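Of the protein chains in this complex, one is absent; all others appear in place.
Take a look at chain A:
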């Protein structure tokens, strides 16, 4: 069964929600984070064309749909164990209902406050769909709602002769301060309504009837809620219930200002048929006490049924009109007369120049293809390019172009945003700051017992020949300039000459260090060839801790990313050496293989451990075709930490997102 249903805006405010079983806010937060913001492709989304996308988290399944033009997200949460087939329909129906009913309120600018009485609509929808499904029923009595205008009356609690229980507007009083001032006056309403006896004089009864008319809509609503949440009340209490709601209504009429009231007025409009019916029944109120009372009894129960029916009709009409609109728009775009199409083409062209054109999938198809080709030319892997274009399409379909902007410009801006979003790291990339916190734990004013300093371990992995050793020595040089004592561990025990290569680097670095002076120091830790790399790495870390080195850089053998045998040794390596950071070197020259490389290396370290960042080497050789940066980040969601931009030790750079986006969009 459904656990929770929420309607929230993209700015983060929950507009309406209904909770059957309380769930943590973090479930929906992680949905927004993973799907909407970080757009993690692999985050357990079942790609099914016919169904809405789902997202699973902590035993819950979330389904959602969006209303782009109003910036709304509709999320349904239920337990993964239960299979609910009607959620898709519920989401669609609720979206149609909600957007139709409150479109004007939602379009209001500069406000977050939003009040609605959506509860009866929602409950009816759920009940209906469940009936269709024949599935389990929802425990409605356990439901709590934080809808601002809750209307549930205390329908079953009133006995025959008790004074009326706190009138239901008091429920609302908390929300509306002004109400409390009038509350006493409603309590002292001079109509004595002892429920068993009818009003003594016909005049009073007439008054009662007259008053009833403008407000009866509320009674019906309240009754519908009551009927939803509780079994039908017995006949005895009905007149009393009625008078009670009458009073409440009067008070509301006076005080309620703003949306809630307007909303009710619009509902009133729908009910013209029902009202006519009612007035014909009430045509002769002066005929006698008995007659009135019996008719009111009769209508009361009849009304309850009738109201529900009508609410359904209203909902159905809204939903069907929304569907019809959708269908007609689809039809219009598909087949229209010669005149219509040419006129449409002309206004379309005009709109394209001036702006204000509502974008459709067809409008976007051609420019997006061009954009995709452009990205492919920039050496972005096809997979990443397609995904970027899809995200742009999702972003733009249904939106209006700005004044004096063409579709192409709009797509361009949207693509820049998408690129910036994908490249911007979510975690801090300040390597020095991390090293500092590990090697010299700050005597922060809060910590009583600082942890023991230990060496910071950084290891580098990658495919053969991408420049692992070269970039390792560049990083070493950068750390040496910051006066760290660095140990380089030669854990490439496979390729001949690998240790010698590192030895040469260390000799050069030593020379540079002595020239510059300061406390920096660099050395190599080597155990020759043929031994197990993971053990050497472990020994190197122990050695560094003993000798007081601050940073250990571990070089590893290059390996092909789709060679299972070679990749499996990485898991042991990660376990034994336990590096603080594992960086993968990828070259900017590689094409679409970069996606697979990044994925395979990211998964190679076993559960709970992945790559921490990328080093993209040889960036100076590709000019503006830096698409590999996007491909790799796309594949894993892991940020690019360093860029290699030349042959010298100093040619190491951090990634500037602005720069990358500019190059890619050139």
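In this text, a contact is a pair of C-beta atoms (placed from the backbone, for glycine too) under 8 Å apart; a residue touches a chain by one contact, two chains touch by 3 or more; residues count from 1.
Just so it is clear, contacts and distances are computed from a predicted model.
J.: So one subunit is absent here. Using its UniProt record, which name fits best from "SUMO-activating enzyme subunit", "Target of rapamycin complex subunit lst8", "Elongin-C" or "Signal recognition particle receptor subunit beta"?
T.: Spelling it out: the chain absent from the display is recorded in UniProt as "Signal recognition particle receptor subunit beta".
J.: So which of A:56, A:89, A:421 or A:510 would be touching the chain we can't see?
T.: In the complete complex, the chain left out is touched by residue A:421.
J.: Looking beyond the chains shown, say which of A:2, A:28, A:315 or A:544 touches the absent one.
T.: Here the residue in touch with the unshown chain is A:28.
J.: List the chain A residues touching the unshown chain?
T.: Output for chain A: 8-14, 17, 25, 28-29, 32-33, 36-38, 71, 109-113, 146, 354, 356, 403, 417, 420-421, 424-428, 430-433, 436-437, 441-442, 444-451, 478, 481-482, 619, 642-643, 645, 652-656, 658-660.
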